[in-house]
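Only a single protein chain was left out; the remaining protein chains are all shown in position.
Chain naming follows the written order as A, B, C, D and E, and within any one chain the residues start at number 1.
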């Protein structure tokens, strides 16, 4: 088994808040991330696929193809968007890095044509990231 | 003369549009950056101060102090904000990297206590940045 | 389970030597790292916590809180210090990246308020790092 | 167990193609990577060794020594080479990141003098990498 | 005046040698870079344009457009190529970072639709780069 990874990037706005919380609770829990109009990030995602390299190609999965799947099933939905308003797949979900990783896993899981989806990592910034292994 | 630089970071949402343009014009000019609810970035700023090192301290300006000035006069205003709605100093200004650099220069210019403000650089992403030298 | 990670940085001096070794042995084993007055690094640490996102917040653990725990239990003790002289928790320990990772694990283990401490990674430089999983 | 990692870099040319394929198949499968004269990368490799730190040295393995092993058994063979023509160990192998990682594992496996080889990661670029765990 | 910069990346092979030199001279001057089949790099280029931001758009030049010009006039010619064989604009030129920067300047100079081309920087690796200001 070899694990291959493709990185991709998108820029988006988000706001962390829970509609069931009072304003004071949202403020206490989410602090600066609760700003009403949102703030934003250059997100970095890493998608890892596990498998045996195909002896004919040397690829577990062609990383350019993996990049195209990430483009089609993730980036076109979230790049240059506000995650709270513009992305149906995230509707009703607090867009933390954790939850975004879980949703991206679901968006990709059935789409990997070679090998097996192993992990999805979502970084909000150089210092903060979440990783999900299914 | 020695040039000293301090980097700092903030996360913010923004939307590029010109209220004098029609929707179609805004779409044509600003494309994805014109998304109604905005998108966002991890901005990186570099502030450079020029001067002769003080023989008593070896500093042009203490970079920790420069960091505190950046914090006080810039970061507290823009970090975790939506640049179109939450920042009075940017009101009426299209928040491109160019314009943000110009405004940050004005916010800092009179505040540098040692040496002379030399440049302000604003990066929206790893691939795009603007720099202003006064 | 989702794994969330917080990065942090500190600057410190250290010297690698074993008091039970002769000078020649220390020189042979630790080479340049055995310089009597020490040398130093910008250390980068990554702390990973595993857990299920809280449905109320979307967080495994608020990474800002995790950052504050790292600040309180690690950074205040080691940042801008000489690891051989100034840090009681490292007394008698050769401050390799391996041993620093082990000690940082102990400093954090009982302090994680949500989720479970999964790993501590300590990088001395871009090219050298150690990771401990408990 | 602690896991220690050493990064190293080399620059090389390569061409992806399968001599059993027709030109049209090679073009279809490998696209731009099939350019006849090859293209190239700044490769980054990460070698991870697992073990218990030696109580006398604090090292799982001295990362400088690990760096010298990487230099001797890998870098001298591939740095500033064309991987399709100049590297006997890669003869007859399509030099994808996956296959390079597998070959590098074999080159290092019997050479690690302390601890156990845990993984070899080969990155072709910031966005594409492969990792092998034996 | 504001200076805006766009970064871009390409992967290419090259070989440094001077056909007027003997093999021994080429070896002496270019050392490892003289390998017959070439080696390669992930090149990073930075193109800087100077101008006043247009008050209607806030742009010196739309960096997305600048990216498209870089794509059209540079990347399509050099990405995934061998610079000694596949690029007519580099024919007869020793493809050092210096010479590549000079040629890229010529390829872009008449193409910048807003503002003025200020500099072209070409990095072969994290440690080596060349910059040309016209």
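Quick note on the criterion: contacts are C-beta pairs under 8 Å (C-beta built on N, C-alpha and C of every residue); 3 or more make two chains touch, one makes a residue touch a chain.
Given the structure is predicted, the values throughout are model-derived calculations rather than measurements.
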| task | Considering the entire complex, write down the shown chains that touch the omitted one. | result | B, C, E
| said: One chain is left out of this view; which of E:12, E:74, E:97 or E:112 touches it in the full complex? | reply: E:97
| note | Interface residues of subunit B toward the undisplayed chain are 1-8, 53, 56-60, 62-64, 67
| field | Chain not shown, touching residues in subunit C | value | 9, 11-14, 32-33, 35, 37-42, 79-82, 84-86, 124-126
| field | Absent-chain interface as seen on subunit E, which is shown | value | 16, 18, 20-21, 29-31, 93-99, 101-102, 126-133
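The rule is short, and it goes like this: only the chains that are shown with their structure count from here on.
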| task | In contact with subunit B and with subunit C at once: which chains are those? Just list them. | result | A
| said: By residue number, over half of the contact pairs should agree; on that basis which option among C-D, A-D or D-E is the same interface as A-B? | reply: D-E
| task | With chain centres defined as mean CA positions, report which chain is farthest from subunit E. | result | C
| So which chain is farthest from subunit B, going by the mean of the CA atoms in each chain? | D
| query | Just curious, how far off is subunit E from subunit C if you go by their C-alpha centres, in Å? | reply | 41
| field | Centroid distance [mean C-alpha coordinates] between subunit E and subunit A, Å | value | 33
| said: What's the distance between the Cα centroids of subunit A and subunit C, rounded to whole Å? | reply: 28
| field | Multi-partner residues of subunit B (each touching 2 or more other chains) | value | 126
